[in-house]
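Omission of a single protein chain aside, the complex is shown with its protein chains in their original locations.
Going by the order they are written in, the chains are A, B and C; count residues from 1 in each one.
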Amino acid sequence: MVNDNVMAALLDFRRQRNWEQFHTPKELAVALTIETGELLETFQWKTDAEVRGLLNGSSRERVVDEIADVAIVLSYLCYDLKVDVDAAVLSKLKKNEAKYPIEKSYGNAKKYDEH
Amino acid sequence: MVNDNVMAALLDFRRQRNWEQFHTPKELAVALTIETGELLETFQWKTDAEVRGLLNGSSRERVVDEIADVAIVLSYLCYDLKVDVDAAVLSKLKKNEAKYPIEKSYGNAKKYDEH
Amino acid sequence: MVNDNVMAALLDFRRQRNWEQFHTPKELAVALTIETGELLETFQWKTDAEVRGLLNGSSRERVVDEIADVAIVLSYLCYDLKVDVDAAVLSKLKKNEAKYPIEKSYGNAKKYDEH
Partner (left out) sequence: MVNDNVMAALLDFRRQRNWEQFHTPKELAVALTIETGELLETFQWKTDAEVRGLLNGSSRERVVDEIADVAIVLSYLCYDLKVDVDAAVLSKLKKNEAKYPIEKSYGNAKKYDEH
């Protein structure tokens, strides 16, 4: 998720505030839905063109901060659950390749159960 | 987020299916809220002890797969928006340190605006 | 939210299964984010025209079921917290009218803090 130095800084931040007690896996999953909602809010009511404008303008920092919040929570969760993100993603990607064969999925975003 | 090899595999998967067209920043943010909801669902109605049991049992794989789905979408989003996750997290962490000074926040998860 | 007969049926369903114990306010709020994620998923990757097609076709029932799930959880929450939805909505609407004065908001969905 983040490199070792950044993860160490995240863990320091949490330890210095004695916040490990709040970070149960379930509460982190709750935090993740809250943070992704805040990220989505930065794009709310906006067309794709307006979102592009936002990302090239002075509001980019706010969007990047919201992405960072999602990444922070996901990093704590992976650390606490001892999930190797790279391995987990590769393993899931293999399953997705089976669920979405190229010939059925090319240019078509239908769910595998709608094919 | 993920290492370069895994990111390359994610990009291959997307290109082979011609799915870049669906991955606007807004649609990826939508996908992120959907995937975090699915992750949270694996813990739904469960106490912390039950969640621990889940993570040590045969359902662990399902949880890890849901975490992977969140990481996949976040990886695409960071790649497409050219967000350096490590730098973004460090920058946000600096802001959080200012918002949550240790002396006010120790053992206390109140929002900065509730202090 | 729902009429008295429907609310009575919802309460019977819950009582017969002895599920009141799971329905803490926080867990219901968690359920609400999960259910809204499932509703949003029915529209995922789709353009507005495709969503319209969906709503006029055989998939309409699935969308309506997902809306119902959201309404069910919201109904339990309002019942348990003794929230009168009509009164709550009117009170919030008053605040929104102050936050979004017509002259500033006409045809413009900017957040009140972006004006």
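One rule holds for everything that comes next: a residue touches a chain if its C-beta (ideal position, glycine included) is under 8 Å from a C-beta of that chain, and two chains touch if they have at least 3 such contacts.
Small disclaimer: the values here were computed from a predicted structure and weren't measured.
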| item | value |
| --- | --- |
| Residues of subunit A (touch criterion as defined above) contacting the omitted chain | 22, 27, 30-31, 33-34, 36-38, 40-41, 44-45 |
| Missing-chain contacts mapped onto subunit C | 1-3, 5-6, 9-10, 13, 16-19, 21-22, 24-26, 29-30, 32-33, 36-37, 39-40, 42-43, 46, 48, 51-52, 55, 63-65, 67-72, 74-75, 77-78, 81, 83, 85-86, 88-93, 95-97, 100, 102, 105-109 |
| Contact set of subunit B toward the excluded chain (per top definition) | 30, 33, 37, 44-45, 109 |
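Going forward, only the chains that are shown with their structure count from here on.
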| item | value |
| --- | --- |
| For subunit A paired with subunit B, centre-to-centre distance based on mean C-alpha positions, whole Å | 2 |
| Rounded Å distance between subunit B and subunit C, as computed from the means of their C-alpha atoms | 24 |
| Touching two or more other chains - residue numbers and ranges from subunit A | 30, 33, 37, 109 |
